[in-house]
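See below for the structure under consideration.
As you look at this complex, bear in mind that one protein chain is not there, while each of the others sits in place.
A and B label the chains in the order they appear, each numbered from 1.
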Amino acid sequence: MSEAEQRAAAVKAAPMLKIESITRFFGGLAALDRVSFEVERGKIYGLIGPNGAGKTTLINIISGLMLPTSGRVLLENKLISGLPPHQVAAAGVGRTFQNIRLFTDLTVLENVMVGNHLRQGGSLIGTVLRLPRSRREERETREEALRLLRSLRMAHLAGIEAGALSYGDQRRVEIARALALEPRVLLLDEPAAGMNSAETDQLAEFLLELRESGLTLLVIEHDMDLIMRISDRVVVLNFGRKIAEGPPELVRNDAQVIEAYLGEEV
Amino acid sequence: MPDFISHNISTINFILINIALGLSIYLTLATGLLSLANAGFMAIGAYTAAIIATKTDLPLGIGLALAILLGTLVALPFGLVVLRLRDVYLAIATLGFGEIVRILALNGDKLVRGITGDEELVIFAGAEGITLPYTSPEMILGLPDTTWPILIYDLALVYILATLYRSRYGRIQAAIRLDESAAATLGIDVVRYKLLAFVLGAAIAAGAGALSTPIVRVIDPRNYVFSRAVDILAFAVLGGMTHWVGPIVGATMLTSLPEVLRFLQERRDVVNGLIIMLAIIYLPRGLVDPRFWGGWWRRRPRLRPQKVEGPAEVEARPKAYE
Partner (left out) sequence: MEQLPQQLINGIWQGAALALFAMGYTLVFGVLDIINLAHGATYMWGAFFAFVCITRLDWPLWAAIPAAMIGAGLLAVVLDRLAFKPLRTLTSGGLVLWVGFIVLLLGLIGAWSPGLKWTLTLSGAAIMLGGIVQDYAAIRPLRVRHVPHLAPMISSIGASIILISLAQGIFGAQVSRFPPDIFPSKPYTLPGNAVIAPIQLLVLGIALALMVVLHLLIARTQMGRAIRGIAWSERTARLLGINVDLVVAQTFFLSGALAGAAGVLLGLAFNRLDPFMGNEVELAGLTVIIVGGMGSIGGAAVAAFLVGMLRVLSVGYIDSSFRDAFVFALLILVLLVRPSGIFGRGSSVRA
């Protein structure tokens, strides 16, 4: 094998996402305490734990919105912790938020087009002079965003202001916006929150489809049925520590996990 | 019509200048930045053009170009320093910036004399200000030759800003204004686009300052104090800061208002302040709100909101990331 091929093979063998001993303090409190795990390529990982376990903090750290106090995050062996959030996104990490954060004044199509902007070149000067290249790229971005919406069966929402959508649709649009980034890893923070059971079923199908297409997903969710149904592997956090990791059926019967959830709905 | 123009030419000139200034602050506001530096950049432009006009034989066009260049060169490093910070700090730093420009203009001669050792030198003329010689304006196609440059400048700005508004730059601006950290997680280099808006705004303000010199003719530091920055802010706040038509409407209304309300002329600032407060409290999107008016002039029927279920809108957004 040539050197380049060897390197390519090494990258391929590397985990998609590697969390290495991440610790994060807030004041004197450890929100995360030496959490480590690896996320395999093309799999869905569930991230569960009681409220305040540090799940969202971990996602914030992976996506670069927050700095870890110590520890590293690697994306295909490339260090991404410490990078500003836009560079993490450019490296291939997309995310959604627990409390949906769409650009409410923009239409659904525009939201998705913002997600797609990294793929759009065109300089400032070119845009101002309305050079053919800039206009073509604008048209292509629009078409691409529409294509994405169509493939997600959301084309009928394209012209509607994001803030005016129903709750479930907002969640789906936020995922679409993150997908427009064409990420390699998608971090979802409680995607099923506020959805009814029919919507949750649809979401589950949708996430499985995304996995089929080769995407890697890390999903925070309180809905245990959903997590157990879609996850290839589940990581459990409690008080900032990883207390269990494994296939859903094993985790479900883990004594520590049951104890952590005692008093909470499982 | 020609009569109307010639009678009100000074008001028209000021409306045109103020439109350019309103557009300069719109760029930053539409990106979610409160910058009060525009009066300072206007001063930089005005002094540059006035010095070129009094010390050289170069035409106004050169003064304009140099003013824009200088505004950009000052805005770049200054923006790089302050745009990394939270909005509050930006407002404060830009407030200070205007003050510093004023102090420098006031004491510029002292500085230059200190450097060159030439005690007779007069460039900035301190508190008296630079006075440009009066030349009676020539009429070209019904408008004085001092009005044309500003009119063309405004039209060029409208073209540029309207183009940007419809491009990905407009979308990115709105995204940063609406949710900075969500924008960052989509790969938007927030600081870079903020800097772009800030520097463009500064360049526009400097250009407006340069083009205002033949009209105001006396360029003194008092013209560019804090209350000028507030004037400029009022244009955008009243007109609306999410669409480029907003500051145009705001500047036109507020500049012609004193003519209409002559009996309040003494206390114009009170009216300005009142309009700013009323607009931001009871009309936070300004008069020109594309969301509101869009429904009126859009041809295709708009799907109106189904009511939002669940707690999504009620829940306040966290102030910062933590």
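Throughout what follows, a contact is a pair of C-beta atoms (placed from the backbone, for glycine too) under 8 Å apart; a residue touches a chain by one contact, two chains touch by 3 or more.
Given the structure is predicted, the values throughout are model-derived calculations rather than measurements.
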Contacting the left-out chain in the complete assembly, out of A:9, A:67, A:208 or A:250: A:67
Residue, one of B:112, B:132, B:216 or B:230, that touches the chain absent here: B:230
Residue ranges of chain B at the interface with the undisplayed chain: 29, 32, 34, 81-82, 84-89, 91-93, 95-97, 99-100, 103-104, 106-107, 110, 177, 180, 184, 190-191, 194, 226-227, 230, 233-234, 237, 263-264, 266-278, 280-282, 284, 316-317, 319-322
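The definition used in the following text is that only the chains that are shown with their structure count from here on.
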Centroid distance [mean C-alpha coordinates] between chain B and chain A, Å: 40
Touching residues on chain A, where the partner in the complex is chain B: 26, 60, 63-66, 84-86, 88-90, 94-95, 97, 99-106, 110, 113-115, 117-118, 120, 122, 124, 127-128, 130, 134, 138, 141, 159-161, 163-167, 170, 177-178, 180-181, 194
Partner chain A, residues of chain B touching it in the complex: 160, 163-164, 167-169, 171-172, 174-175, 178-179, 181-190, 196, 242, 291, 300, 302-306, 308-313, 315, 317-318, 321-322
